[in-house]
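With one protein chain removed, the remaining protein chains of the complex are shown where they sit.
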Amino acid sequence: MDKGRLEAFSDGVIAVAITLLVLNVSVPMRDSLQHGQTLLDALGQRWPQYAAYVTSFLTVGIIWINHHAMISRLREADHTILIANLLLLMTIVVIPFSTNLMATYLHGGTMDQANLAAAVYGGTLLLMAFTFSLLNRQILLARAHLMHEAIPLADRRAIYRRAASGVIPYIAATALAAASAYATLIIAGVLVVFYATPIASSTQASQAPSE
Amino acid sequence: MDKGRLEAFSDGVIAVAITLLVLNVSVPMRDSLQHGQTLLDALGQRWPQYAAYVTSFLTVGIIWINHHAMISRLREADHTILIANLLLLMTIVVIPFSTNLMATYLHGGTMDQANLAAAVYGGTLLLMAFTFSLLNRQILLARAHLMHEAIPLADRRAIYRRAASGVIPYIAATALAAASAYATLIIAGVLVVFYATPIASSTQASQAPSE
Amino acid sequence: MDKGRLEAFSDGVIAVAITLLVLNVSVPMRDSLQHGQTLLDALGQRWPQYAAYVTSFLTVGIIWINHHAMISRLREADHTILIANLLLLMTIVVIPFSTNLMATYLHGGTMDQANLAAAVYGGTLLLMAFTFSLLNRQILLARAHLMHEAIPLADRRAIYRRAASGVIPYIAATALAAASAYATLIIAGVLVVFYATPIASSTQASQAPSE
Partner (left out) sequence: MDKGRLEAFSDGVIAVAITLLVLNVSVPMRDSLQHGQTLLDALGQRWPQYAAYVTSFLTVGIIWINHHAMISRLREADHTILIANLLLLMTIVVIPFSTNLMATYLHGGTMDQANLAAAVYGGTLLLMAFTFSLLNRQILLARAHLMHEAIPLADRRAIYRRAASGVIPYIAATALAAASAYATLIIAGVLVVFYATPIASSTQASQAPSE
């Protein structure tokens, strides 16, 4: 199977998912402004929505960059790669939901609620990194005969190992949610800044963030 | 007519429809948490939304894989194929609605409501499988002169018959909704697992699920 | 300017707009079912939503087919064509709104409300047909030097005239809304059936519905 439509469909799904994130940024309803609360206050209170939007948008955006780099190694795709890709897309599409959940409870929820919401958020990022790693493994190790050019096994293993290690910070982000919801958001934010800067791109090429 | 834009438009519509499924996964509103109900309880109660999301996402995803395989047999498309494809897309786009309907009434509705909702869900999957079969018939039998390479009529009939038989399990899934809404969901889930595994892909190539 | 991205962007916008139509098909909320009203009743009452969904989906789908046919005549696009195309897309994107408006007031609104809603619906379809005709005019008459092959002026005028006459039934559909909202829906539905059948496609090729 030609990989052209695999790319087109993946681009489409990721583009829609990343854009749906904006639906989580809510306009304060005129009626909900309480006495003495200005629109500026109401907008300010929504800062978790803006922080979550930026973090999720850039995380999914960097996954897209890496998805592109990974698929470009393929000459063609088979059924297993299509299914592995579908699992990755299924976890990416969940992110607008978990972003909304975290933003809703980070401000205005109890500490227990915020921690749980952050754990779900961290968990979906972890799941995305994990399914990305699965797809990577199929391409680099199990189905290397579908790649454009033959790469020595040792090299493929090294690329895969470095890529798979990208799962680790998301394990930390999910586990630390039990202590503080902010920890999860901060780790996810720091990872995005790290992967977006020239430093990461020069040392790791396009191996970020879940490779 | 060149088939490039047919593929691009179909990819676009299917990508948007599959991504809109996430809008059916709802964030519990802070105010709606009743006394004594934790966020964890509220999230747990929503399991039909998660099950329906996964089932519908993968079903539409596998339809996309099969759509790709089917269209790749075409050299070019004519008006009838474009219209048949449009009917298929129209049924795919309905799935976020019927998924939402089933998830809403599977938990919290009466048994009668849940059964009806599941019948509508099964019915839209059946309609999708049926319109896919119609498109298949146009390509394989009625408009074989538009295919890339000449395939003997007997072979085309065999491919079509095997493909069209994919409608049968969805008839069962819809009919069994009268007995139990869970039966519909379980059949749809089992079909997705069957078509996604290497077993199905090796014995049926890319004939799943509605071919 | 290369027309590849013009097609890709138009496909994307039309694919999203056509898929957003499903958001107008609403799931009856459990709490809103009144005493004695079954889910089946509630779903049945929503028939204007289903009729409007099918009519709008196929109308936009056929516009997409015609857009494809029209753009395929172009070798390249200039600024004016891009802007004319943008105006067409802007009217297409309004259709999910006007479809929702008509479906909301066709059942449950007063007759005056339904007539107004249908006039707005007919008016947006008319606007779409009109902007499509404008784009057609730019390509066939004002910017014929950007076409793939030279077509005699008389032929181009004939194609344009036949295409532009597609605006007429939508004028009727909009005007008749003053008498009956159903008239608008029926005309729009009949047009879609006409353009989708082989009869229309054989006599008019791909000139439907607003060409």
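Quick notes on this structure:
Chains: A, B and C, in written order; residue numbering restarts at 1 for each.
Please note the rule applied: contacts are C-beta pairs under 8 Å (C-beta built on N, C-alpha and C of every residue); 3 or more make two chains touch, one makes a residue touch a chain.
Given the structure is predicted, the values throughout are model-derived calculations rather than measurements.
Within the whole complex, the absent chain has one touching residue among C:Arg5, C:Arg30 or C:His148, and that is C:Arg5. Within the set C:Val27, C:Leu116 or C:Leu146, the residue that contacts the chain not displayed is C:Leu116. Taking the whole complex into account, chain A touches the unshown chain at residues 7-8, 11-12, 14-16, 18-23, 25, 27, 29-30, 38-40, 43, 53-54, 57-58, 61-62, 64-65, 68-69, 72, 196, 198, 201, 205-206.
Where chain C meets the chain that is not shown, the touching residues are 1-2, 5, 8-9, 12-13, 15-17, 20, 23, 78-80, 82-83, 86, 89-90, 93-94, 96-97, 100-101, 104-105, 108-109, 112-113, 116-117, 120.
As a working rule, only the chains that are shown with their structure count from here on.
Matching CA atoms, the turn from chain A to chain B amounts to 90°, rounded to the nearest 5. Remark: chain B and chain C have CA centroids separated by 26 Å (rounded to whole angstrom). In chain B, the residues that touch at least two other chains are 8, 12, 15-16, 20, 23.
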